[in-house]
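Below is one structure; the comments refer to it alone.
Note that this complex is displayed minus one protein chain, with the remaining chains in position.
Let's look at subunit A:
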Amino acid sequence: MDALTLTTKPKSADIGVDNVALRYGTGDNAVLALDGISFHVAPNEFCVIVGPSGCGKSSLLYLIAGLEERTGGTIAVGGKPVTEPGADRGMVFQAYTLFPWLTVAQNVEYGPKRKSMPAAERRAIVEHFLQEVGLAKFANHYPSQLSGGMKQRVAIARALANDPQVLLMDEPFGALDSQTRHSMQRLLLRIWDHSKKTVLFVTHDIDEAILLADRVLVMSGRPGQIKKEIRVGFSRPRSMDLVMEPNFIAMKRAILELLKNDEDDEH
């Protein structure tokens, strides 16, 4: 199987989040992390969520992934209500979550293996996605031998190798230095262009949000709700120089203002 056959059958779904609430704990210790949050992500869309720390961004992704149980509301992916985690919703986590006992190639192969895919097909997929993230040479390394940026690249390859309908990304580049971050952003945009998945991406970094997104959702502080959505119309492929354009800066200022208001509300 070559790269073409892998990329010519894009498979992606929409995400519908409707009036979702999430409460952690009970009684006096209860924390209302999300309260009546609603939004929709179209198939193939690159949607980015920004919001103050602790506003429930990770919680939201965990809910969509089915890793956490919502207290209220409905979530549907591709029209199917989310009741439990599944391979149709891939996730790249905020923390490093490569399986340390598997090599890079075995990590990428993990999902296809669970689907009982024939070995030859699996090998082709592993090769393709390691090539895609530029780590073909590291196929036999263990995660402990990789840098942070390399680990997240493998995590992206691992999620994509499973051919999910949507890709949930929780600050995947949050721990990386700005240079690595930029090259990861370019890489992600290139891969997304090839695979055309629905992506829901969480970040703290507003430059990153605007550079990547078709649409930015700005969340308010706890309990998290969508405060505003901003369409990002810049044509693709986008260059990193975009950050210096007046339109870009105006958009960044608007988002910063929204986040700042929120801080003021809190105090």
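The rule is short, and it goes like this: a contact is a pair of C-beta atoms (placed from the backbone, for glycine too) under 8 Å apart; a residue touches a chain by one contact, two chains touch by 3 or more; residues count from 1.
One rule holds for everything that comes next: contacts and distances are computed from a predicted model.
A chain of this complex does not appear here, and its UniProt-recorded name among "Nitrogen fixation protein NifU", "Serine/threonine-protein kinase RsbT", "ABC transporter permease" or "4-hydroxybenzoyl-CoA reductase subunit gamma" is "ABC transporter permease". The chain not shown here is touched by just one of A:159, A:212 or A:230, and that residue is A:159. Between the chain not shown and the residues A:23, A:123 or A:141, the one that touches is A:141.
Here one chain is not drawn; of A:93, A:129, A:201 or A:248, the residue touching it is A:93. Touching the chain that is not shown, out of A:115, A:190 or A:228: A:115 (per the contact rule at the top).
Residues of subunit A in touch with the missing chain: 62, 65-67, 85-87, 89-91, 93, 95, 97, 99-102, 110-111, 114-115, 141-145, 155, 158-159, 162, 164, 168.
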